[in-house]
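What follows is one structure encoded as structure tokens, with my remarks underneath.
A single protein chain has been omitted; all remaining protein chains appear in their positions.
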Amino acid sequence: MRCDEFISRYDLENAVCLDERLVLVKAENTTEVSEKLLSLSPRYSTCVGIDYRPINRSYLVHHVLALDKYGLYLVLEARAHDPDPVVESITNLFPAANWHEREVMDMLGIKFIGHPEPYRLILPDDWPEKVYPLRKDYPYDRKPVELAEILERPTPRNYTVSIRRGSSVSEAEIPLGPYHPALHEPEYYELVIEGERIVEARYRGFFVHRGMEKLAESRLTVNQVAFLAERICGICGYTHATAYCQAVEEAADIEVPARAEYIRGILLEIERLHSHLLWFGVAFHLLGFDTGFMATWRLREKIMDLAELLTGNRKTYGLNLVGGVRRDIDESKAHAVLEALDFIEEKFKKLVRLVMGMHEIIARTKNIGILTREDAKKLGAVGPHARASGLDIDVRRDCPYAAYKYVDVSVPVMDGCDVLSRILVRFEEIIESVRLIRVFLREMPKGGLMAEYDDIPGLRIGIGVTEAPRGEDIHYVVTGRENKIYRWRPRAPSYMNLATVPHMLVGEKLANAPIIIASIDPCFSCTDHVVVIDRSSRKKIPLEKALRET
Amino acid sequence: MEIAQLITYFLIAPVPILLIPVLLLWRKRVLYIGSSLLACISSMIILVLGVFGILVSKPIVYVFPWFNIQMSTHPYWFYFPVILGIDKISSYFLIILGIVSLTSSIYMHGYYASLKRKGEVTRLVLSYPLLILFMYLVIIVQSLFWFLVFWEVMGFTTQLLIASSMKRGGVVSAMKYYLLTKGPAELMIAGGIVSIIISSGDASYATVAHVLKSLVGHNLLATIVAPGLFLAGLMAKIGLIPLHSWVPEAYGESPTMASSLLSGAASKIGVYMLFRLFMYFLPPVFVWGIVLSVFGTATLIYGTLNALRQYDSKRLLAYHSMGQLGYVVLAIGASIYLASYQPCNALLSTVAAAAALYHAFNHSLFKTLLFMSAGAAEYALNERSLDLLGGLGRMMPLTSLVALIASFSISGLPPFNGFVSKWMIYSSTMPCSGLLPVCGFAAMFISSVTSASFMKYYTSVFGRPAFRSPGEVREPLSMVTAMMILACLCVLFGVAPFIPLMMIGHSLRGTWLHQPFPQGLVPVINGVALNPSIIIAAVVFPLSGLIYDVAIRDRTRTVPGWFCGAKKIVARTMPQPRHYFDEYESVFSEIYVIGDTIHSGLIKTGHFVKSILQRKSFVFEAPLFMALLASLLILILLIIGLLQGVLPG
Amino acid sequence: MVASRLAFIKEVVGKPVTEQYPYKAVAVPEGFRGKPVIDPAKCLGCGACANACPPGALSIHDEDGYRVLRLFLGRCIFCGRCQEVCPVGALRLTREFELASTSRDDLVQEVRLVLEKCSMCGKPVATRREIVFVEQMLPADQRWLVHLCPECRALVSAKIIGYVRGCNR
Partner (left out) sequence: MTLQTTLYMCVAGLINALALLVYAPLLDGIGRKIKARIQRRKGPSVMQTIYDLRKLYGIRAIVDGLAGNYARYAPALSMALAVMAALMIPSFLPSSTYCDLIIAAYLLIAVTVAQTYASLSMSIPYSVIGGCREASIMMASELCFAGAIASIAAAYGTLYVWRASPIIRLESLKPSMIIAAGVLSIVAYVESMNLPFEISEAEPELAGGTMIGYGGRSLALVMHSAMIRKALFISFVLDLLFPWRALGAGLPGIALRIIVFTVLLTGAYVVMSMLNAVYGRYTPGQALRTLKRVGIASIAAVILASIGY
């Protein structure tokens, strides 16, 4: 449904339509409006805080809500004014908004009234108070100091999620991370166990901060940010780049040539194949089944070779620019791709069939790590994780982009809500993306690769959404003047899914913790990228205090 | 004058222990030193008497001539002279008693310091010597009637000792003990004794042994009723299921010396009587073999598997002493079974009997030692829950060393003493047909459970880092000495089994086992009996020492533990001992079900006890129970009299 | 069950795929984006590449009469934007990827180009090559303008205009 129809149907006052799938609702009273919106059962997507003072001396807070069944995105705008910006929190209405609002609190110092746990989320504990790195008056290359007085300051209790069921007379805490064989990136889970049973799980993340947003807004030009965006994630980088480019293209009304869209589609699916195969390998390894791990990664190697052939690089494709792509796919390459795909599909199907016949693998995944449909919806889970819990959402179908506009995607949905169904969903997706690549290669039209466009108009809002291998990946862009970006806020899918992990861990056996954590295919660096650089060496000490206090 | 004659005059020598309460008149230090000194002396005397009893050839018997109650001359009426004496079997148990009481008397001196409650010392000093003395008397008395009398008093003093720390738990458990071992059990023992006396016509052991042998087979009373009642009573004393429920409370709640004395010596007196009943009085009866083996096996399974669940140090040990006594009873049963069941190798029955005595001794050694170590931990941290103990290995190195030896011994690790006796039990039960292999299998399986549960005990008390530092803890010299003696004995009996086996060989004379204890059990090289545990000791101790010395000792680098880079307060991250084996218990829950049903039944008894307790203190209840007891005793006499009339012969 | 395990072994077993990498060279396909190299013979020093380079691996600055184009591979992300924007194809990405080195200097490439001085004020205008390159794009009568710095050019052209208007005082 087009968005003007939408507005007219649900007569939303002071709503404007930014383009055919983006509605902007200016709200005086945020909670009131969002209560009204609840009737449309929106999915909370992300929240962007913008320091708009240079333009009109106020801060903007944009809550982005996804209306999957209308294929629309709805931006709910709230204003806040100097000197102490304050807006209403909507976490009570949308529990998924919890982290996002806390992040805005950390980064721009906008207070959210009525937030259930207004603790520091992203900034390290030794970050000084009242220093807000994403404000425009904070230079991007400045490092905060004053550690001496900070260490005096009682550290806030900043476990991101802490779930507890039942009560235990005697509890023992097992640290899982920051450096643990089960986790391939620095994260911290604290498991309270009784014997082998987990009775409480706490999560602490955001250790891998790289300050990309600030960098993009301050130093880079529009086309350079595309390459920065690709480096958000080592596994699903290309989808980030695509989302970013789409956001800018939408903001500046650039028409991307069809062939470029097809090429983007092919590369996105190749990336999905790579990511899922990699995940299968990791999952098998965590189940102690290393032979399966090796077998899967042998297949993944083939995909890497394909990427190298098509883009000139094994992982970071670096093919996107605003307005199109940089390389074409000729006949011979297409042929090579098709051959490789046949091989991979045949091998992988056989492999998975055999593995699914192994009782210990099934026993360790069936009814393990349950996340109910309700919880998944409440916490805004996305991607295969959500689809395994019976949520039928997929951006490629609900709100199609790139080449998905031209073909229809079949979305596998299971309601096992457990690790096994997450495995099966990903298996289905691999088969599906093999099919998609074939279709794309067959139907790819002739034509140019880059759109012709002159300067990007300033202060235009654009949203680029892609279905990353891990779920909905959304990039929010406000264009700036002289070929720069005023505000860029990427939100990786793991950001939503990580919040669900402690819910799944509680009540399980310790031996199942690694596979449960891995079952959402967590991409920590994806999630953590969005923050100002800090010195990790300092992080431990206050974390200690936090641990001791809780 | 002959030595046997000479010794008879020393039978009364341990009595001066009764002087201990007099010491209450003096200052504390005098009391502490004096009491443990006196107790040591009399324990020494007991020990010496036991050794002599083994050495001298003739049995030492002394009859008090002036103590005879002459009655009328009706055929069923009889007279009971007080007969004191030491024969081989009683001397063996005298040695056990001597060692246990000696060590716990030494231990007592250091332990006084941890008795803080008002009047605790007094009660202890009053009851402790009495218990030792009456245990001694019960062993040396040679007449069933007086056995019953001394037995009663021993039970009473035991109960005083258990309750001596007037803690609620202690008193409750004392009541439970009272109800179980005094109420029904004493009645049964009384009934058993009475029926034996009736059927044999005399109370002195010699006559009884002589007469019963001839009666068994064609006299229902002598074959089934008397041993049955007697056995039932003894079961309560030893703590076999289903009459075990007093054991964990009594051992757990009472002061350390009390529990070490109870599980070390008092329970052995039950074993002693069991042994005497089935090996001396009665000829091998197949049924009793089966009954004893089954009850023994059931007890060792139940006791040990429940011990695995415990997280209170003393209760854990208490359940284990149930289990270990199960081993002993199984061995006795096996011996009877093998002797009376033709297809089996009769030689093995001797081995089984020897194993029973051996394991009884070993259990006294390491269980006393373990209770003492638990007491030391309590002394240091004033804490009994394994969850909160820990880190004593650094503060009490010697205690931790002896505790390790004891844990290895009770787990039956070669070359310690537990291994030898368990090895004998298996090798007598397994290689034959019928019931025994199953029992042997259960025993071997359970010994692994034992070792697992002592991994838990040892490591959580002495192994892990301390949670809260107890400040400056020093292990009192007396405690360490006592434990050291026992530890050395544990090693000695493991490395040189021929010492106890020699004693056992003597003690087994006079039983119905005809062939002496076979040297052929262990391989003989040029006539020298060579026990594997000697070889193992000769290799393992020096070799490990060498490796430690060369590779590890001076060159060890100690590093802080690794917590995934999350530096934590250690205490909070340690898993809790109470949950160590949760998985195992949940998977093998079926085994627990039976025991739990029995237990839940016994809980009711406990509530009954409570209800009594809330009304009055247990002491005032005692006379009442005595009266009840007497009346019931008469009743049984009448019944059995009638029975006699009915029965043939 | 055993059958499934055997089937699995049969499925996965085969000759080893381990590559003895450092001892055996690894082939990379055509169009692989490897180490960029600057052809000093072609480079104009126009700075288009430095402008486009996302990580700022390419930088350009003037020092005593020379224009220095500096490429630091330590920062390079091998995106190949420089190759795309270079007007003369002086920059291209090779297929070489083994760049590990013990000294930082091995990762640096520099091109020094002579700067042309303004024929009036003598300030540096642009590299000589750049000027030559521009000259042949312009009509012959305007080429001389290229040799002036922007200020002088503005001044001169203003003068000319004034002269044509015929109002010179």
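For reference, chains read A, B and C in written order, and residue numbers begin at 1 within each chain.
Assume contacts are C-beta pairs under 8 Å (C-beta built on N, C-alpha and C of every residue); 3 or more make two chains touch, one makes a residue touch a chain.
If you're wondering where the values come from, they're calculated on a predicted model, not measured in any experiment.
Enquirer: Which displayed chains does the hidden chain touch?
Expert: Across the whole assembly, the hidden chain touches A, B, C.
Enquirer: Could you tell me which of B:Arg27, B:Arg474 or B:Arg557 touches the chain that is not displayed?
Expert: Residue touching the chain left out of view: B:Arg557.
Enquirer: Would you indicate which residue among A:Ile361, A:Ile461 or A:Cys526 is in contact with the undisplayed chain?
Expert: Hidden-chain contact among the options goes to A:Ile361.
Enquirer: Among B:Ala452, B:Val473, B:Ala496 or B:Ile598, choose the residue that contacts the chain missing from this document, as touch is defined above.
Expert: The one listed residue touching the chain not shown is B:Ala452.
Enquirer: Which of these touches the unseen chain: B:Cys432, B:Met484 or B:Ile534?
Expert: B:Cys432
Enquirer: Write down which of B:Leu31, B:Ala250, B:Leu300 or B:Leu413 is the residue touching the left-out chain.
Expert: Hidden-chain contact among the options goes to B:Leu413.
Enquirer: Can you list, in ascending order, the chain B residues touching the missing chain?
Expert: That gives, for chain B, the contact residues 345, 391, 393-394, 397, 400, 404, 407, 411-414, 419, 423, 426-427, 430-438, 440-441, 444-445, 448-449, 451-452, 455-456, 458-460, 462-465, 523-526, 532, 536, 539-541, 543-545, 547-548, 551-553, 555-564, 570, 573-575, 580-581, 583-584, 586-588.
Enquirer: For review purposes, identify every residue of chain A that touches the missing chain, sorted by number.
Expert: Touch set of chain A with respect to the missing chain: 172, 174-176, 180-182, 195-196, 284-292, 294-295, 298, 358, 360-361, 363-364, 509-515.
Enquirer: Where does chain C touch the missing chain, residue by residue?
Expert: 5, 8-9, 12-18
Note that only the chains that are shown with their structure count from here on.
Enquirer: I'd like to verify one number: the distance from the centre of chain B to the centre of chain C, where each centre is the average of its C-alpha atoms, in whole angstrom.
Expert: Distance between chain centres: 92 Å.
Enquirer: Report the inter-chain centroid distance for chain A and chain B in whole angstrom, where each centroid is the mean of the CA atoms.
Expert: 67
Enquirer: Please output the residues of chain A touching chain C within their complex, sorted ascending.
Expert: The touching residues are 220, 223-224, 227-228, 231, 291, 294-295, 298, 301, 305, 308-309, 311-313, 316, 318, 326-327, 350-351, 354-355, 357-359.
Enquirer: State the interface residues of chain C toward chain A in the complex, per the touch definition above.
Expert: For this pair, the touching residues of chain C are 1, 4-5, 7-8, 11-12, 17, 28-29, 31-33, 52, 54-55, 77-81, 84, 93.
Enquirer: Within their complex, state which residues of chain A touch chain B.
Expert: Those in contact with chain B are residues 170-180, 188, 190, 193-197, 540, 543-544, 547-548.
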